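The structure appears below as structure tokens.
Of the protein chains in this complex, all but one are displayed in their positions.
In order of appearance the chains are A and B, and numbering begins at 1 in each one.
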Amino acid sequence: MSAAKKLNLTLKVWRQKNGNAKGNLETYPLNDISPDSSFLEMLDILNNELINKGESPVVFDHDCREGICGSCSLYINGEPHGPARLVTTCQLHMRSFKDGETIYIEPFRAKAFPVIKDLMVDRSAFDRIQHAGGYISVNTSGNTQDANAIPIEKENADEAFYSAACIGCGACVAACKNASASLFVAAKVSQYTLLPQGQVEAKDRVLNMVKQAEKEGFGPCSNTGACEVECPKGISIENIARMNREYLSATISK
Amino acid sequence: MSESTGLLKSHIVKKYWMAFTGLFLCLFLTGHLAGNLQLFITGYAGQLQFNQYAVFMTTNPAVKLLSYVTYISILFHAIDGIVISMANRKARPQGYAYSKPEKNSMWSSRNMGVLGTIILVYIVVHMQNFWYEYKFGTTPYMMNEDGTAPLLKDGTAIPNGEIVDGMIMQAGENLGPAMGDLYTIVMEGFANPILVVFYVLAMAAMGFHLIHGFQSAFQSIGLRNKKYSPVITKAGYAFAILVPLLFAIIPVYLFIMAA
Partner (left out) sequence: MSLDSKIPEGPLKDKWTNYKNNINLVNPANKRNIDVIVVGTGLAGGSAAATLAELGYNVKAFCYQDSPRRAHSIAAQGGINAAKNYQGDGDSTYRLFYDTIKGGDYRSREANVYRLAEVSTNIIDQCVAQGVPFARDYGGLLDNRSFGGVLVSRTFYAKGQTGQQLLLGAYSAMNRQIAKGKIQMYNRHEMVDVVIVDGKARGIIARNLVTGEIERHSAHAVVLGTGGYGNVFFLSTNAMGSNVTAAWKAHKKGAFFANPCYTQIHPTCIPVHGTQQSKLTLMSESLRNDGRIWVPKNLKDAEAVRNGSLKPTDIKEEDRDYYLERRYPSFGNLVPRDVASRAAKERCDAGYGVVANDTNEGVFLDFAAAIQRYGKEEALVKGISNPSKEEITSLGEKVIETKYGNLFDMYKQITNDNPYKTPMRIYPAVHYTMGGLWVDYNLMTNVEGMYAIGEANFSDHGANRLGASALMQGLADGYFVLPYTIGDYLANDIRTGKISTDLPEFEAAEKKAKDEINKLINNNGTKPVDYFHKKLGLIMWNKVGMARTTEGLNEAISEIAALREEFYKEVRVPGEADELNQELEKAGRVADFLELGELFARDALEREESCGGHFREEYKTEEGEALRRDDEFAYVSAWEYTGKPSEAILHKDKLEFENVELKTRSYK
């Protein structure tokens, strides 16, 4: 809530009319931005300026602006979700930038994330990976056993939660030099692997989800660890090791 | 094994092979290094021991078998690596205009293909320098300490022995193959400063390759977790620094000794 000095910036924004069009980086000067503004509020301001000038506003995905829905993306100054750690673009604040700075804003890039328009990409490949096995086959009848019937070791429950905290934003893919979705797949596989309820289908799940991820065109994992560093939810690459372990045992036995 | 998860069907399985062959090659490196360290032994004793070691390495059937596994591993590691690298590229047809990968990952992790290629070139040169020379070149032969008698492969000195086509002939009788003098090939080789520099650089590449590769192999086969990760990381760094360093010191040491 400081009354700090306003920022004057130069934005280099990827503009692309649609998926088939050729895109390019456009330069926009933008002045008087409060350091307390969020990054997306800064883009709102740019868009209102563009509309006032009769130009088309920049399209980008966003929704909750609380860092939890996973809608926002953006590759900012060479990193997914920008320079700050453990935050999504919507929680990135302009105080992370300096007056006079040039900011590059590009869409997440991957074969499996085709650009729809400007900075908006199609991440439905993630949904299709989940369709391949991101669930426990239990009907929602409510006639399951009592929630406390199977105690779950706190450590495993906590680990499962940390894996389940994935917001499906795709920063892992954007950061990975191979556009691999390993962290995303591994997070889901891990969540269920760590819980007794998920054991029953564990083998088919890991085989099918991994297969779907490849089919979508995500690359192999090179274990560079970039995904873990850029993940706004701090999901650990230990999940990938766990997935690899599960996959190995499933491959041997199935 | 289901159809969908055949031996090379998925990226993960390809990575398993990278890991298994890579870890095997780490073992190989350790063995190779142990052999090489004998070059630090000076004088005739060192020369003899090293050449006897060379005989052992080229004649022992178990070693032979291992050497084939090593060749296959290197080949497979390289081919698998190329296949994976191609898949890596395919996954992002359009790159970023402005990217800062150094903010989230190590240079070596992102350049395993480049490092691997350097190492592969190095292996070819290295094989030509020594293995090829030893096997097919005009090899010098090992003599006894006062230089009067050639040695059989088992180390027996044959006074008045004459070497014909690698065989020791004594009074017209073929007593068997002569012990080659790899030691001298090595010494002569590392008198060349260009070769020494090349070897040192190649070992630097090896070090960077291992800094990523060692830990990565454990990650690929799923052995990393909260408990083991710190140990694997430390062991990986130790291995990646120590092994190539010791390898690299040898040519430098020999060069200095020769000069």
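Assume a residue touches a chain if its C-beta (ideal position, glycine included) is under 8 Å from a C-beta of that chain, and two chains touch if they have at least 3 such contacts.
These figures come from a predicted structure and were not determined experimentally.
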Original post:
Which of the visible chains would the unseen chain be in contact with across the whole complex?
Top reply: A
Subject >> Residue of A:174, A:195 or A:210 touching the missing chain in the full complex >> reply: A:195
Original post:
Looking at A:38, A:223 or A:244, which makes contact with the chain not pictured?
Top reply: A:38
Subject >> Residues from chain A at the interface with the omitted partner, ascending >> reply: 1-2, 18, 33-34, 36-38, 40-41, 44-45, 47-48, 51-52, 54-57, 59, 61-71, 84, 86-87, 91, 93, 95, 116-117, 120, 122-124, 126-127, 130-132, 134-148, 151-154, 157-158, 160-161, 164-165, 167-168, 191-192, 195, 197-198
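In this text, only the chains that are shown with their structure count from here on.
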Original post:
So what's the Cα centroid distance for chain A and chain B, whole Å?
Top reply: 42
**OP:** Would you mind writing out the residues of chain A in touch with chain B in their complex?
**Re:** 12, 14, 25, 75, 77-79, 83, 104, 106, 109-112, 175, 177-180, 207, 210-211, 214, 217-226, 229-230, 237-238, 240-248, 250-252, 254
Subject >> chain B - residues contacting chain A, complex >> reply: 1-2, 4-5, 10-16, 84, 87-88, 90-101, 103-106, 109-110, 112, 212, 215-216, 218-226, 229
